[in-house]
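Here the complex is missing one protein chain, while the rest keep their positions.
Moving on, here comes chain A:
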Amino acid sequence: MKTVKVSVVTPDGPVYDSEVEMISTKAQSGELGILPGHIPMVAPLKIGAVRLKKGGQTEYLAVSGGFLEVRPDVVTILAQSAETTEDIDMARAQAAKARAEQRLQNKQDNIDAKRAELALQRAINRITVAERKF
């Protein structure tokens, strides 16, 4: 089966580098599936999971603040943070989720609420990605 190279890079270093058969993820304009030989494209990603299909198996990555750059032979995901299921710190994500919910409940001004909202999304994303494995 044809494959496409995927590399996920973050400011803290490369996270993932491998050949896969299909990438599916959520871009800001909607769900997106990429197969080998896709036309060159750039799209911003939502805070969410990236699913990488490879030999009948699926790997998950939790990505936030990301971009997808597609070329016919290589797909690059540039993200402010990205973690594979093994790398997710569950305790930290749970704590972040609780903290963000707390902030949202007694919100004072809009900027804080917005930030807490984003933090909550990131935490929930990490938790769902981590749990899909089990």
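Criterion: contacts are C-beta pairs under 8 Å (C-beta built on N, C-alpha and C of every residue); 3 or more make two chains touch, one makes a residue touch a chain; residues count from 1.
As a convention for this text, contacts and distances are computed from a predicted model.
Visitor: What is the protein name, per UniProt, of the chain that does not appear here: "Carrier domain-containing protein", "ABC transporter permease subunit", "Sarcosine oxidase subunit alpha" or "ATP synthase gamma chain"?
Guide: Looking only at the record, the undisplayed chain corresponds to "ATP synthase gamma chain".
Visitor: For the chain left out of this view, which of A:Gln28, A:Gln57 or A:Gln105 touches it?
Guide: Among A:Gln28, A:Gln57 or A:Gln105, only A:Gln28 touches the chain that is not shown.
Visitor: From the list A:Leu78, A:Ala93, A:Ala116 or A:Val129, which touches the chain that is not on show?
Guide: A:Leu78
Visitor: Even though one chain is hidden, which residues of chain A still touch it in the full complex?
Guide: Residues 9-14, 27-29, 32, 39-44, 65, 67, 69, 71, 76, 78, 80-81 of chain A touch the chain absent from view.
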